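One chain of protein is taken out of this complex; the other chains stay put.
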Amino acid sequence: MLILLRSDASAADRTRVASAIEAMGFRFQMIDTAPRAAIALLGGEGRVDPARLAALPGVEDIIPLSRPYRMVAREWRPEPTIVALPGGLAVGGRDIMVIAGPCSVEDEAQIRATARAVRDAGAVALRAGAFKPRTSPYAFQGLGPEGLNLLREVRDETGLLIVTEALDEAGLDQVAAVADIVQIGARNMQNYSLLKRAGRAGRPVLLKRGISATLNDLLLSAEYVLTEGNPDVILCERGIRGLDGSSRAFFDLNAIAAVKSLSHLPILADPSHATGRRDLVPAAARAAVAAGADGLLIEVHVNPEAALSDGAQSLYPEQFAVLMGELRGIGAAIGRKLAERR
Amino acid sequence: MLILLRSDASAADRTRVASAIEAMGFRFQMIDTAPRAAIALLGGEGRVDPARLAALPGVEDIIPLSRPYRMVAREWRPEPTIVALPGGLAVGGRDIMVIAGPCSVEDEAQIRATARAVRDAGAVALRAGAFKPRTSPYAFQGLGPEGLNLLREVRDETGLLIVTEALDEAGLDQVAAVADIVQIGARNMQNYSLLKRAGRAGRPVLLKRGISATLNDLLLSAEYVLTEGNPDVILCERGIRGLDGSSRAFFDLNAIAAVKSLSHLPILADPSHATGRRDLVPAAARAAVAAGADGLLIEVHVNPEAALSDGAQSLYPEQFAVLMGELRGIGAAIGRKLAERR
Amino acid sequence: MLILLRSDASAADRTRVASAIEAMGFRFQMIDTAPRAAIALLGGEGRVDPARLAALPGVEDIIPLSRPYRMVAREWRPEPTIVALPGGLAVGGRDIMVIAGPCSVEDEAQIRATARAVRDAGAVALRAGAFKPRTSPYAFQGLGPEGLNLLREVRDETGLLIVTEALDEAGLDQVAAVADIVQIGARNMQNYSLLKRAGRAGRPVLLKRGISATLNDLLLSAEYVLTEGNPDVILCERGIRGLDGSSRAFFDLNAIAAVKSLSHLPILADPSHATGRRDLVPAAARAAVAAGADGLLIEVHVNPEAALSDGAQSLYPEQFAVLMGELRGIGAAIGRKLAERR
Partner (left out) sequence: MLILLRSDASAADRTRVASAIEAMGFRFQMIDTAPRAAIALLGGEGRVDPARLAALPGVEDIIPLSRPYRMVAREWRPEPTIVALPGGLAVGGRDIMVIAGPCSVEDEAQIRATARAVRDAGAVALRAGAFKPRTSPYAFQGLGPEGLNLLREVRDETGLLIVTEALDEAGLDQVAAVADIVQIGARNMQNYSLLKRAGRAGRPVLLKRGISATLNDLLLSAEYVLTEGNPDVILCERGIRGLDGSSRAFFDLNAIAAVKSLSHLPILADPSHATGRRDLVPAAARAAVAAGADGLLIEVHVNPEAALSDGAQSLYPEQFAVLMGELRGIGAAIGRKLAERR
């Protein structure tokens, strides 16, 4: 950590910062830049709270020199985390895991038909929400526990793994009883009470990036889960808030490779939310695989026009099947392959 | 709601949209624009979920013509909401309410001294967190219930109202037992389980805007609280995520007047978080009052250099006292005045 | 175009808008939505300036129903523009054109060696700046006319096409005398005097998207070039300004497919500027091809550590050669191939 002083900081200001660093139990090193001096804090290794130093007189800015997270950092653990899943599947290794399904569980016919369609096209896991976080209180909020029951039945029938979202601490336990992977959605990425509970859930956690979260924010949220004892966190890029005047989300493609350089955790992409438009989903899905994503989360619906949520970004099953073929080719071009059920 | 068709949409596409509108129980009107036709949905009044229409073939975009919220909307209730508070105080009327205090309750001496200082300078309420949402799991997380006890004592001693944050459903009940206003923080603005609980808390709710929330998002989150039965929601602009390369937050000043045109709810500004830097706080505070904010939430600390959080954006008590004088002058220039304890 | 009225607009307001539409020579249609009425302007086809209507009393917002551009729009010309280039090359068809080279022409040895390296790896065109727009007046501003001379010599030697930037009207003529494609950079995307001159340059124009331009802005800037008589515009996505706290640019991957749905013009991607970091360039380049880009603009330098500009995002020649192999595989997976010199 570097404490950058103002150009008009006094010698007393400098001494005060140095003393504060020592009082915190660390060492310091003066740096003789002009017009403003800087003081390096040594020995902190990324877990120093800068609040106390930032408030001292004469301090202009605090510049981190190490990452604010540790357990999720690649520099502390170079080898990739590979999250083992039932059925011999895994996320984070050579195989690319495709998770597909509708936004919400709507009824038995819909979830069964969609599950079969995505399985037949090659998906190994089913995504579908039983508890839905909706911007509007007037929008469909999900079937709740009944939706979880339907997911359990579909898993038994199809052999697909289940990925579904938990919205709150009480719901997390219900979800963890059914899901193979518990999803924490973008809106809850900084719901720390929920993250801590997820850290004790005994299930892999799929943590989606918040709508304008930096990678630092995302990785610190993952750190909350790991510090509670759960090493199995799978990150997911799902697009960020875009520019005024654009009806598209921004798919932050660079985040995939950037996360891989910062962290040993696997990262998926969600091209459906990262585009918001069915016609853009295939291009974004192909791009994510080409960029090195460890998997995809794709919305597919047997009858998008009748979907209770997100129909406009759901692929038709036939589109999904075509896309899977393209993804196999792209995977091969970069030395990977799509995960397959045994 | 307007359903905008693609320029290559067929007559069958048009008919399908019209039928879907009728099936949803609404009426439609064809609009003969070229090169793309549009269909107006009549009778929906802002509570139609666009999902089903957006997914139909030939549909390019859905354009809302009415607001997606209703209970919070000024067009459904023109007169302003005035939230009555203990001690004859109120937010949303002519008086401007100044709420000040430290980021966190740290210990008895700190909270008492700061409370007295802000009271002496004219603040009518104390802000201070007992439960702190922190980006890093390694940062100070607040004193918890012990902090609430200290706040209760300070209220008894100083007569200041108490504003403090709840992080989760369990904590909300604890906070509501002490606070005069329960704060929902920016990170939890779309934590719908928490919002629903706040709607049953029996206390006014201070709802802070999320770090990149649109005003629509903010007002829909407020709608969640109102639909559960609590009409006393106070909004708060606290800055949004800025540009790459800038170390400042963006204080979205226009949001104050824009919210007032959209909603009857009162809106405060938090110049401390909206700037993140002590030297910018006074300008932002003055600007917020000049722009019509119904109050301010300002961080003040008797000893910012020793603060466990947010010291760099906390005012010294003397700075706060000078600022209060300027705010009185600006209030007078626009026909308002600062709220005063009886 | 839809004129959305305020919910408190009067009958007189409505009549005034209708009269204004007729006075402008168009027809109107009343739409009976509640609580706010709307009026459609018919017959405008995307070239009505909304300024006069937006200022009328009772008007809340103007919603475009057609595109504000025409000559660049796919809905007016469904077949793709294929820009023919010397040597039998073309942009916009099945082949993917790879343009590579250093940020700036620095000296004869540097540009010759880099040109040979990118040619040997399979690039068909050389990118290198003679006139450089630099954020700081103290940064290297390019060799100017001497740089153009070196580019001419390199073209003669290697057979590579030349892509280089023009900064102002005077310089554009100099550049057009040498370049096969004249580049307009991101900072000048809305320099309309320069765009108009480019419309009369008699050379294909590579128009880079501004650092926070919407696709509307980009396409309207292209429209300036076409309206002056030059149909050969090649668009280029090069990343947009990112979030506070992130050191990466945002590569707006979705823009590639979105532009293709809006316009018949070809679009390239510049993964070097869209990432700003050498280690992220290959992933972004692969993703762009997978998403359907018609070509790439990649920075390569024989000795990036000695580069006078942009060294940190320049690939080493060996990295570029490896990347070209991957790109060939990805192209094949989606039914395209890299352009090759005859």
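Chains here go by letter, A, B and C, matching the order in which they are written, and residues are numbered from 1 within each.
The working rule: contacts are C-beta pairs under 8 Å (C-beta built on N, C-alpha and C of every residue); 3 or more make two chains touch, one makes a residue touch a chain.
Treat the numbers as computed from the prediction; the structure is a model and nothing was measured.
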Full-complex contact with the absent chain, from B:A186, B:L226, B:L315 or B:I330: B:I330
Per the touch definition above, residue among B:L42, B:A283, B:A306 or B:A321 touching the missing chain: B:A283
Among B:S212, B:N230 or B:S309, residue touching the chain not depicted: B:S212
Residues in chain B touching the chain absent from view: 212, 214-216, 240, 243-246, 248-258, 261, 274-275, 279-280, 283-284, 286-292, 326, 328-330, 332-334
Those residues of chain C which, in the complete complex, touch the missing chain: 20, 47, 49, 51-52, 54-57, 59, 61, 68-69, 133-140, 167-171, 187-188, 190-194, 211-212, 216-217, 220, 223-224, 227, 241, 247, 278, 304-312, 314
Residues from chain A at the interface with the omitted partner, ascending: 1-2, 4, 7-8, 29, 31-36, 38, 40-43, 45, 63, 65-66, 75-76, 241-247, 249
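Assume only the chains that are shown with their structure count from here on.
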Interface sides of chain A and chain C: same vs different residues, half threshold: same
Middle chain, criterion being Cα centroid separation: A
Whole-Å gap between the CA centroids of chain B and chain C: 39
Centre-to-centre distance between chain B and chain A (centres being mean Cα positions), rounded to whole Å: 26
Between chain A and chain C, centroid-to-centroid distance (C-alpha), Å: 31
For chain C, residues that touch 2 or more chains besides their own: 243-246, 249
